[in-house]
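See structure below.
Every protein chain of the complex appears in place save one, which is left out.
We just call them A and B in the order they show up, numbering each chain from 1.
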Amino acid sequence: MSDIRFSGVTRVFQRDGREFPTLAGIDLAVADREFVAIVGPSGCGKTTCLRMAAGLEFPTTGTVAVGGRIVESPGPERAVVFQQFALFPWKSVWDNIDFGLKCKGEPGAGRRARIEQIIGVMGLQGYESAFPHQLSGGMQQRVAIARAYVLEPDVLLMDEPFGALDAQTRTVMQEELVRLARVNPRTVLFITHAVDEAVYLADRVVVMTRRPGAIREIVDVASVRRAERWDRHERIEDVMDQESFVHLRTHIWRLLREQQARNDH
Amino acid sequence: MSARSGQAPLPRFEATGLWLAGLGGFFGLWTLVALSGAVSAQFLPSPWAVVERFGELARTPFVGHTIQEHLVSSIGRYLAGFGLAAMIGVPLGLMMGWFRGLDDAVTPLFEAIRFVAPIAWVPFAALWFGTGIGGPVLIIFMGAFPPALINAYRGAKFVEPRLIEAGRMLGASDLRMITQVLLPASVPSIVAGLRISAGLGWQSLVGAELIVASSGIGYLMVKGQSAISTATVMCGMIAIGVVGYAIDALLRAVEAHIHRRRGRNAR
Partner (left out) sequence: MQPGHSAAIGVATVVLALALWALFTTAIPWIDTARFPAPADVWAALTQITVQGYADARLWRHVAQSSVLVLTGFATACTVGVALGLAMGWSRRAEALLNPVFLLLRPIPPLAWIPLAIVWLGLGDAAKVLVIFMAAFVPAVINTYTGVRAMEPQIVEASSMLGARGPRFVREVLVPAAAPHIFTGLRLSLQASWTTLVAAELVGALYGLGQVLNNAAQDIYPGMILVGMVFVGLCGGLMTAVLGWVERRAMPWRAA
């Protein structure tokens, strides 16, 4: 079991003796092998939620638990894919992917096989000895995803992973992620501000309010996806053409616009 | 967010405690060794004896002068050498940044001379100037000149092309371009260079005075050394450290001031 459970999570940020609430009570349960995307206005605390699951930040009150255990520190069972990739510039592609396995103390032979496999899945063959700076942004993010996936983590935490990529690369990566999730499903928490991306990838989309962040609505995508058989379509643009897709997207857009409007007043 | 995420800042009392422990450990160990008698007081005076010696040096002349007078003559030489380095280095650097031919001609000679440590000029300094003021000034100059020139050069070389184009379009002459475009645009780089210059010049001064001088803090230290008076040597080190720190603090303040003003206007 590797679910993620936010129970009454708040976060208060202190500066100059004043208190600024950034999260106002989050209750959310991500089921085992479920893909949940969080969208919301910038500064609403969505990234903070992900970092709490990763053990990089901590709630002021409430708890975040993964697989029933309260998160206290970062660890390889909760792999993070960062927006800016965060690859080690001094390590080759192979060594970047290998590093987490080495830290786990896995023996050499087993590591080799797993790295070769993930390099194949992510289409990184031929780049094993390249350094990150020699790769395009899209390739770098493939390495970052490979580095996370190779650990076979309980949960995968993705913080706007495609935010730094150009539109075309982004589309390719989204399709690849769907393919990867089919082959090897994981519990995923995915932060984005692209509504299309959220609806295309996620089983459920959590829409947050503006700061201090709270959950405005949780939109169920998985049932629509199954009912409308989106997986008949191989290409992202064909899925996005579906009336059901457009409907969901518009609904989420309206929720976000409502937050925006409140912001303007 | 700091690079040391996961490491919360230390609570204030712990930080202060460690800070005091560090300093206390240093001076405590020093005092302990000095008082234990394991090392004679001549070689390792206690911190307190050094302070007392400083008072003595301030009141009664040592090798001809009180410590203040030594300091004054050091600072005089320093200002002469550093001033000369800045006055020649900065304009030359700017011109090298502007005139391609001058750059090509001077750079190889400059690089060759720069490789020689400033202190290696001591024999020529002695030969040419004896123990007069020229010797130390030459050595300070050799220490302070390269960074002054290099930074002015870099500043001029990397001026935004659109500023130069604008100047050209308005028909500015070479002199005007240098004084009214390159110079103001390179001020941050020049000041950064002068700060390095000032530091290296101060170091070179100490070296020069150890060898070719008959007054100054370096001279005081060498004489303290021959008299095997560790306390005198340490007083010299303190004086040098304090003045060096003050020079750097002053130039840092100038730098910060310029950055603040630039921060609003330019960019």
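The rule is short, and it goes like this: contacts are C-beta pairs under 8 Å (C-beta built on N, C-alpha and C of every residue); 3 or more make two chains touch, one makes a residue touch a chain.
On a predicted model such as this, the values are computed, not experimentally measured, just so you know.
Enquirer: Of the residues B:A105, B:A166 or B:L250, which one touches the chain left out of the display?
Expert: B:A105
Enquirer: Which residue, A:G100, A:G138 or A:G163, contacts the hidden chain when the whole complex is considered?
Expert: Among A:G100, A:G138 or A:G163, only A:G100 touches the chain that is not shown.
Enquirer: Out of B:M87, B:V242 or B:A256, point to the residue that touches the absent chain in the complete complex.
Expert: B:V242
Enquirer: Given the full complex, what residues of subunit A touch the hidden partner chain?
Expert: 54, 56, 73-76, 78-80, 82, 84, 86-91, 99-100, 102-104, 131-134, 147, 151
Enquirer: Even though one chain is hidden, which residues of subunit B still touch it in the full complex?
Expert: Residues touching the hidden chain, for subunit B, are 1-7, 9-10, 14-15, 18-19, 21-23, 25-26, 43, 100-101, 103-109, 112, 115-124, 126-128, 202-204, 206-207, 210-211, 218, 221-222, 224-225, 228, 230, 233-234, 236-237, 240-242, 244-245, 248.
In the analysis below, only the chains that are shown with their structure count from here on.
Enquirer: Indicate the whole-number Å distance between the mean C-alpha point of subunit A and the mean C-alpha point of subunit B.
Expert: The mean C-alpha positions of subunit A and subunit B differ by 52 Å.
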